[in-house]
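Pasting a structure here, questions to come.
A single protein chain has been omitted from the complex, and every remaining protein chain is retained in its original position.
Letters A, B and C mark the chains in the order given here, with residues in each chain numbered from 1 onward.
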Amino acid sequence: MHTETEARPTGEAGAAGAARRKLLSVAEHTIEIVSDAGEGAQKCGQIFGAVSAKMGNGVWTVEIIPAEIQPPPRVPEGASGYRIRIGSQPVTNWGDATTLAVAFNEQVLLARHRLDALAPDAVLLVENKWATDEDPDIRAAWESAMSELSGREYRIVPVPMEEQCLTLVDNPRKGKNMFALGMLACIYDRDMDRVREQIAYAFRKKSEEIYRSNVALLELGYAWAGEHLDFRIEVEPAPSSGALVVMNGNEALGLGAIASGMELCAMYPITPATSVSHYLSEVFERFGGIVHQAEDEIAAVGVAIGASYAGKVAFTITSGPGLALKTEFLGLAVMTEMPLVVVNVQRGGPSTGLPTKVEQSDLLAALFGQTGDAPHVIIAPATIEECFHVMVTARRIAEAFRTVVIVLSDANLATGVTPFARPKPEVRWQAEPLDLAPVPDGQKAYQWDPRTGLSPRVIPGQPGGMYTVTGLSHDEGSKVAYSSGVHQHSSAMRSRKLAVLQSLLSPPPVYGESKGDLLVVGWGSTKGAIEEAVDRARADGLQVSSTHLRFLSPLEPGLKKIFKRFRKVMTVEINYSDEPGEPFITDENRRRGQLSLLLRSATLVDVDCWTRVPGEPLRPGSIVEAIRSQLHHLHHSPRGGNQS
Amino acid sequence: MHTETEARPTGEAGAAGAARRKLLSVAEHTIEIVSDAGEGAQKCGQIFGAVSAKMGNGVWTVEIIPAEIQPPPRVPEGASGYRIRIGSQPVTNWGDATTLAVAFNEQVLLARHRLDALAPDAVLLVENKWATDEDPDIRAAWESAMSELSGREYRIVPVPMEEQCLTLVDNPRKGKNMFALGMLACIYDRDMDRVREQIAYAFRKKSEEIYRSNVALLELGYAWAGEHLDFRIEVEPAPSSGALVVMNGNEALGLGAIASGMELCAMYPITPATSVSHYLSEVFERFGGIVHQAEDEIAAVGVAIGASYAGKVAFTITSGPGLALKTEFLGLAVMTEMPLVVVNVQRGGPSTGLPTKVEQSDLLAALFGQTGDAPHVIIAPATIEECFHVMVTARRIAEAFRTVVIVLSDANLATGVTPFARPKPEVRWQAEPLDLAPVPDGQKAYQWDPRTGLSPRVIPGQPGGMYTVTGLSHDEGSKVAYSSGVHQHSSAMRSRKLAVLQSLLSPPPVYGESKGDLLVVGWGSTKGAIEEAVDRARADGLQVSSTHLRFLSPLEPGLKKIFKRFRKVMTVEINYSDEPGEPFITDENRRRGQLSLLLRSATLVDVDCWTRVPGEPLRPGSIVEAIRSQLHHLHHSPRGGNQS
Amino acid sequence: MTAHSVHLPVLELNLEDYEYEMSDYEGARARWCPGCGDHSILTAVQRLLAAEQLAPENTVFVSGIGCSSRFPHYLKTYGFHGIHGRALPIATGIRLHRPDLTVFVVMGDGDCTSIGAGHWVHALRYNLDLVVMLLDNGIYGLTKQQTSPTTPQGFRSNTQPRGSWLPALNPLQVALGVTNTSFVAQTAEWVPAHLYATLRAARQHRGLSFVRILQRCPVYSSAVYLEAVQKPSNINMLVHDDGVVVHELDKIYTNQVAHDPHDLDAARRIAGATDRVNLGVLFRDGSKPRYEETRRVPPRTQAERVALIDAELDRYAI
Partner (left out) sequence: MTAHSVHLPVLELNLEDYEYEMSDYEGARARWCPGCGDHSILTAVQRLLAAEQLAPENTVFVSGIGCSSRFPHYLKTYGFHGIHGRALPIATGIRLHRPDLTVFVVMGDGDCTSIGAGHWVHALRYNLDLVVMLLDNGIYGLTKQQTSPTTPQGFRSNTQPRGSWLPALNPLQVALGVTNTSFVAQTAEWVPAHLYATLRAARQHRGLSFVRILQRCPVYSSAVYLEAVQKPSNINMLVHDDGVVVHELDKIYTNQVAHDPHDLDAARRIAGATDRVNLGVLFRDGSKPRYEETRRVPPRTQAERVALIDAELDRYAI
């Protein structure tokens, strides 16, 4: 570690000093601002991210959320903030580690250090007032933190943030974030007009005075950094790529739901799904829709089913424990071929688990949770952009196939923010208006096409179509089945629809060469990190490619063929699997990653897995290591490769 | 069809006639008595079954249950009754079809015919009064039924049951069943003293007069058959095999629960699980236990978890839709390592499905239903005897491994009745009495042995052990995990226990030769039918064997090795799978039987499946056909066999 | 009014003039046991449908699971035979999307007051415009005689063979305890005229009308209402102009009690009475907010929506 007792002025005079500044030109950098909750680090980060996006950088931001609602000040568990990864190319994931951090106290910095969030050579700008605080406990805490941090090669830069802010405002707790923003603007050479614009937008509901005070602090930070910091960092903008929007995955899901023409979101609050409904509660009514907060998750899905039955496909949105509660109703929806969209924003499990953290461990529950044979569709968006479009797809499939579609997002997509191509909403994305035309004479409630299992839907209000929906085994007329054979046939009809849908899908594209030593298979939010890892590994000369599945049920076609072109296939997933080599774990009893379990069964290819449940998104660097170690085994094991 | 216009007297005098009687000596016969609900056919069948068992026959009985509670008389949907398969060897399943039926009207007989329940050459003794009923509709119904039945080679014997009964009683609806019993006693040469004894037992709560009237009717039926029927059927008794008890699978589960020392059954009524609690409600208090009927299934499992937490492993019992509702709580139980036994008596699904019919389609829901990674144990008893013993095993595993054990029974075991070796209850089968000794200093709530994941349990009342159970991710001390790594480790510890349990299991025995052309793999209630089918196929010279799994999670060891010794492996299950060759179904998208899905993934062997959801137990004869067709493919396909 | 019978060619029917008869609402043959009280309720409902001339295609019956919940199958309207305890959420979804449909809910006592208790409390609170019928036979019928919350204390069942342990839950009192409840009535299927009049009052009330219908199950709980059936003197008829008055019953049911359904305190006292069975409207208040109305939003055409989304995307544009 390298601590500067005082930030060195970069020169006597600004101009002269400029010559002595190091200008680091990099393809990407990862910045974070951490503070106690309520100190505004998030706002600072958001503005920095937005400005960077507007300036043409690739951007991916994530919130750093404390474990409590209002944690006490200066404790590691209280670390709250924002992390922004910017690059010269589109940025698809949160990356490996922070390369520059601004911390409002040393305890929150320590928290980040302990979570291994900081790159070994990170630059850490930390408020220095605590070192000389009048409270001896605080001084001691500072000392001990510095000594803990000294184990790494960090470059620690103490900054008199509070002291500086006090020159302009009385309560620096409310201004430090703008000072920090100013420092960052200086270091990364952000366009100050854009920054001011963004501040104006962020505080648009506040008074002009607040805006002015914030801008003054911003400029103070900018000036201070200009004078005292001896380095600048340059991240070239990415080539412009048309109109963009920037939002997080939950906003994208909400907007996508609107664009699909659905009009009812029935939900019960649960992290990390709730913010979709917060967004929709704010705007949905303008679009002719409502958010119904039901008394529990069971009621929520029941309301959505009732609404869908009444003619307009509705959706419910939830997370792990809520999905569990919907299990019985999902079985009913499948049995009655009710079009229904269910969004599950996955978090860490089992049970209450890690409520705010990412995991991809609800795949099997979503697929197999319902008792009996309950075929339905599962789609997992892989990017924030796909969170938008998946809702349109899901609604259409639900309706066309009279089926349940579960959309599996996760906490990584939910809270990540990145720019993407601005969608161009179309009328045909939306459900058709209700058609209450009389039902043709003799048409049955489930007039299954015996080849496809598809049948036209009849809704209340249609003269001549009266029938009773039932979860009991029933025949084409929705009559309860007493005679044998009906159940076998109706089961086949419900199942057939998946095969038909699968016949309409294309094999997933392979990222990288279409053959080689190792194929990494992923699903959901890990796409960006996996492809970045593949790029890095290929750059190192490794014969690795990847492919990413959106459809988990039915599985996309052609997988076995793709797999066969690689010596080894391995899924990368954020869920639990037993590690080979651990006590008692054998190839026979090993519990594998959830996708790998499915792929092995479907393809009989020895699909291995590398999975972790760290309570955070996977880092591309760890995936590179996993790839390396897998290839190492492959090249050094006597019977390398699975393709017997 | 062969209809006798009048049953031929077997001779002028009994003795002389005896000479002209056909005596059919067979290894087994399947008898059924069908009537409108409330006519006592079930009692007749039960007594016949019990007497046959006591006389040393192998016996398997099942109820024939109408679709409504009180169906109208003389309609096919109202068929109610009892089916008894008896043999010279132990009988392990309901067999293929009824070879002799007694029907109280032609409509219920028709129902059985339409369900394909009657052997093509069955003998059908049917009440003849309807043929000449004064109501022309009834006469017409009789005629039309007879013509429908005439498509087969049945031998129909009209019997003047009512006319005969009226010679003794005023209300023949209440006596016909004893008359029928008498006929059966005569045809099958049952020991009349034993029959009378059994009648006395069946009507022990009724008056002496009722007993006497019943016995008179019995003797009348016996005499009538002696005089008028020209055939007798002999099924030699099986060699005696020690002390036996006879009961259905639900009674066995209830008794097993008592024998395991559990003291609380928390449940909510649902078919076909409820009768376990009916039985227990009757007797459990005598054993120091209670049945708590909760307000719903969620509460039921919550109560069981609370009780288990408080120190004594409790259980909950349910069926499909109820299991679905318990999903969230099961995740909590796994996360908190709460010993818990959950019995799921499977019925037809999905949703309300076929509430009274057998299916084995909750395996994947039981295994994967919970969100997040929730490793737990699943055991499926394969016989009624095992229903008893599985409860003892389940309680012990739940406690020793601090885990959830799901027992998967089904409607076939639940309502089937067969004799089995009388269990010899032992003290060590039961839970130890509560031990509230102080917890050793420093012992943690989850003091995981890092090799096995096992840890000693602490219960309220133990001084020094105070801790808070939580479904949040937690460390050894049950403290909420804030730091990374804890979740990975605790997940591994919960998962490891399954590998440890697996290391204690033996590979399943192979029924038949240990290598050959085809291995049939089954689980749960199909064991008897599968093994009977294997016997028949082997008798025909086919190289087929079978193996039966009791542990579905973890899977029993050594499967791949066993599978590799056969050219082809195929599961036989009562759940849905797509049929190869149907439109749109490919090897790639085919949805397979639930066990086969698991086995393929675990072993990478191309495990095929033959599954059906007929709403009734599989018939050994259909399994033989499936075996035959599988072997046909094997021998005639260019690339027969999967073992590349 | 639009109406259409599937058996007649669409165009030849003069829709305006067509008058529905009870038989127009007949579905599959009812398969309840002979003597089951549900038959009489079905008849009363068919009578009501005809009286109100509700178009079968615009009428939906939603139920849970139980003998009682077979109800929709026996009507020729739209029907949703749901899952146990969850009829009310389904009905809520239907009304939220389709206020043009008339929705009835049929539940058993286990369905509504045991597994469905949470939804029941909240549906009362939402106060959607629904007619909600609790077919209370004091037992689990379909699953063959287990104790329900409304089983009288001491009554034997298969799960409580030594008699129900607790006093029966009083559904009227629970309903009256829920904030925003707007209509609570009690009637009995063996008094068809009263049953019909009560259902009609329920249908005419705007908001959720909760009607507990005492229903005999001769198979599993015949003793429960025996006294009330046999002795009309055990019954109080609550009469009021704002409630129901059935003069044809005056001679049989001579205990007539004037009760103003706007008096909540009195309603609660009456609900709790244990000496006699009270039939009539206990409570009615048409002024309570109805969730479906407070939540109604102006509909949008597809094109409007496209334009609005585009505008919304501007907020996220960079």
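The definition used in the following text is that a contact is a pair of C-beta atoms (placed from the backbone, for glycine too) under 8 Å apart; a residue touches a chain by one contact, two chains touch by 3 or more.
In this text the structure is predicted, and so the values were computed from the model without any measurement.
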item	value
Full-complex contact with the absent chain, from B:G461, B:G485 or B:P509	B:G461
Residue in contact with the excluded chain [from B:S308, B:T526, B:S577 or B:Q630]	B:S308
Identified contact with the non-displayed chain, of B:V245, B:A400 or B:L505	B:V245
Hidden-chain contact residue, picked from the options A:F179, A:Y268 or A:W523	A:Y268
Listed residues C:A30, C:A51 or C:V121, member touching the removed chain	C:V121
Positions on chain A contacted by the hidden chain, ascending	67-72, 77, 267-271, 274, 277-278, 281-282, 291, 293, 295-297, 321, 351-352
Chain C residues that touch the omitted chain in the full complex	114-119, 121-122, 125-127, 149, 165-170, 173-180, 264-265, 268-269, 272, 289, 291, 294-295
Where the unshown chain meets chain B, residue by residue	50, 53-54, 243-247, 251, 255, 258-259, 261, 263-264, 266, 283, 285-290, 292, 294-296, 298-312, 314, 328-329, 332, 419, 422-423, 425-427, 430, 433, 438-439, 441-442, 460-472, 479-480
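Heads up, the rule we're going with is that only the chains that are shown with their structure count from here on.
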item	value
Remotest chain, chain C as reference, centres from CA atoms	A
Mean-CA-position distance for chain C and chain B (Å)	39
Rounded Å distance between chain A and chain C, as computed from the means of their C-alpha atoms	45
Touching two or more other chains - residues of chain C	65, 83
Per-residue multi-chain contacts in chain A, two or more chains	328, 332, 470-472, 480
